[in-house]
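The complex appears here minus one protein chain, its other protein chains still in place.
Should a chain be cited, it is by its letter among A and B, assigned in written order, with residues numbered from 1 in that chain.
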Amino acid sequence: MPIEVSGKTIETDEEGYLANRADWNEEVAKEMARLDSCDLGENHWEVINFLREYYDEYQIAPAVRVLTKAIGKKLGADKGNSKYLYELFPYGPAKQACKYAGLPKPTGCV
Amino acid sequence: MGNVLHTVNKSPFDHRALETCLKFARQGSAVLLIEDGVYAAARDTAVSKQVQEALKSVSIYALKPDVEARGMQNRVMDGVRLVDYGGFVDLVAEHNAVQSWL
Partner (left out) sequence: MTQETQVRVSKKFLYVNRKAPYGTIYALESLEVVLIGAAFEQDVSLAFVGDGVYQLTKGQDTKGLEMKNFSPTFRALEDYDVTKLYVEKEALEARGLLEADLVVPVEVVSAQRMAEIMEAQDVILSF
């Protein structure tokens, strides 16, 4: 299902993930979040940017367990836990944040 | 003189395709290594002597995008020439027939 961002049509798959990773920019992320009625704050961006860096480094969107652990290592234990991440991304931290980050659905999620 | 272009797309460590190809490649013909076949172009392997010996009578090429994908770009032995997709097409055009050793 395509979405409209700054007058451009961006292709997404049936679950809303970007069809083409190169189409990503911050406006795309904001529009995806708006469609989910989610307002992206600084804490959301911290996770989104983390995921983008993780993908650049390893060519993979991490599973939620791995994400939680890795966030804890990088940003501290108060952020590296499910409660914090689920509050930010109620549809599932890995799935929802990966979508806004323009990444594929995490390997291992169904 | 041979005027056949032979292509080999299998790893020389996993298949006999290269060995068979080299047995049939006549003096002056060309062998193009593609896909997993490019591993045969590497130096200091268990098959590099065989390839060096073949280089005395046939031209050997390896497809560069396949070499790079496999991280072999710094290991290609002297005498094996790298070609891009355009070079692949040129080789096909220059030869009467193409024999693919699948």
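Please note the rule applied: a contact is a pair of C-beta atoms (placed from the backbone, for glycine too) under 8 Å apart; a residue touches a chain by one contact, two chains touch by 3 or more.
Please read these numbers as outputs of a predicted model, since none were measured by experiment.
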item	value
Chain B residues that touch the omitted chain in the full complex	9-11, 13-14, 35-36, 39, 42-46, 48, 64-66, 68-75, 84
Chain A, residues in touch with the chain not shown (by the definition above)	54, 57-60, 62-63, 65-66, 69-70, 107-108
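Just so it is clear, only the chains that are shown with their structure count from here on.
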item	value
Separation of mean Cα positions, chain B and chain A [Å, integer]	44
